[in-house]
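For this view, one protein chain was removed and the others were kept in their places.
Presenting chain A:
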Amino acid sequence: MSSGKGGELIPSSSELDLDRPNIEDYLPSGSSIHEPVGKLRLCNLLDISPTLTEAAGAIVDDSFTRCFKSNPPEPWNWNVYLFPLWWCGVVIRYLILFPVRVIVLTVGWIIFLSCFIPVHLLLKGHDKLQKNMERALVELICSFFVASWTGVINYHGPRPSMRPKQVFVANHTSMIDFIILEQMSSFAVIMQKHPGWVGLLQSTILESVGCIWFNRSEAKDRETVTKKLREHSQGVDNNPLLIFPEGTCVNNQYSVMFKKGAFELGCTICPIAIKYNKIFVDAFWNSRKQSFTMHLLQLMTSWAVVCDVWYLEPQNLRPDETPIEFAERVRDIISVRAGLKKVPWDGYLKYSRPSSKHRERKQQSFAESVLRRLEEK
């Protein structure tokens, strides 16, 4: 699906707008398709039913909210025979599996910290050795995390090779996406800075694999972030960058629009598609509903986290493509592989209102049709 060239990408100075292809291509619109003709009459001005219908349609169901709806696995315990079975399952999960997993994770942390802290403090002079050891240790602790949810991960496709000027992008469902990918190969990631223990981890351990922080409010200052990204991707010895261009966690059934930042670095883009099997657990981290701690606990009391990871063919910017079109093309590749439906919304609309440009476009088109029909006899 290609967004229209030339006339449809309306040039505008608003930053948010430069991020999007033409939304009207995607939205269900009855009214904007047919062009009304004929002399302007009172009923044409007073008939607001198309606009009202669009508003009511949005109230009843809208594609943006659907992206962030949790989809817990279907309950199956609803009769006398299945209920005791389910109850046994609960007992096993909470009283047997959970303590075992906590032990596994604790052991993992002890091993990790007792190796990491000495390496970090003592090997200060030997940069290369220190980096390699820290990378290996981070991969180790990620493996322990994955084991603590009984993660069953199927990796498909060739393992990413470490080459310079290469950036990895993936769809985003939860912060565990990073852990799952990190256990296979060491990535540097760009992340929203979080409070609490997660933030502590970010500023200590993840520093060693080379991470870039931002704040969503600062993300509007795109230049700082882009500069940091560019510097990192040019650096020879840095871990390859892993970017989640959606900018927010989506529920693994839909994909929201990709931010173009990753696609204008002049690097090869290696797409990664991640799909969780929701029969076992809903891996979507609904940050509006739960803290990350609760989310991890939920994962640790489920049977397993089963997911598929596909490493897809690397893509480059084509000569006739803009970065936005490139981003959409890669989003298409990932969405098809992971079975996600695409929606035309910017993930940051979770935190802010849409730009007034969209409403103005509708107003402009109506105004022009009124003025045009006024002239007709």
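In this text, a residue touches a chain if its C-beta (ideal position, glycine included) is under 8 Å from a C-beta of that chain, and two chains touch if they have at least 3 such contacts; residues count from 1.
As a working rule, contacts and distances are computed from a predicted model.
In the listed set "EF-hand domain-containing protein", "Armadillo repeat-containing protein 4", "Putative rRNA-processing protein EBP2" or "Spermatogenesis-defective protein 39 homolog", the entry agreeing with the UniProt name of the missing subunit chain is "EF-hand domain-containing protein". Against the chain not displayed here, chain A makes contact via residues 27, 30, 40-65, 69, 288, 345, 349, 353-354, 358-360, 362-364, 366-368, 370-371, 374.
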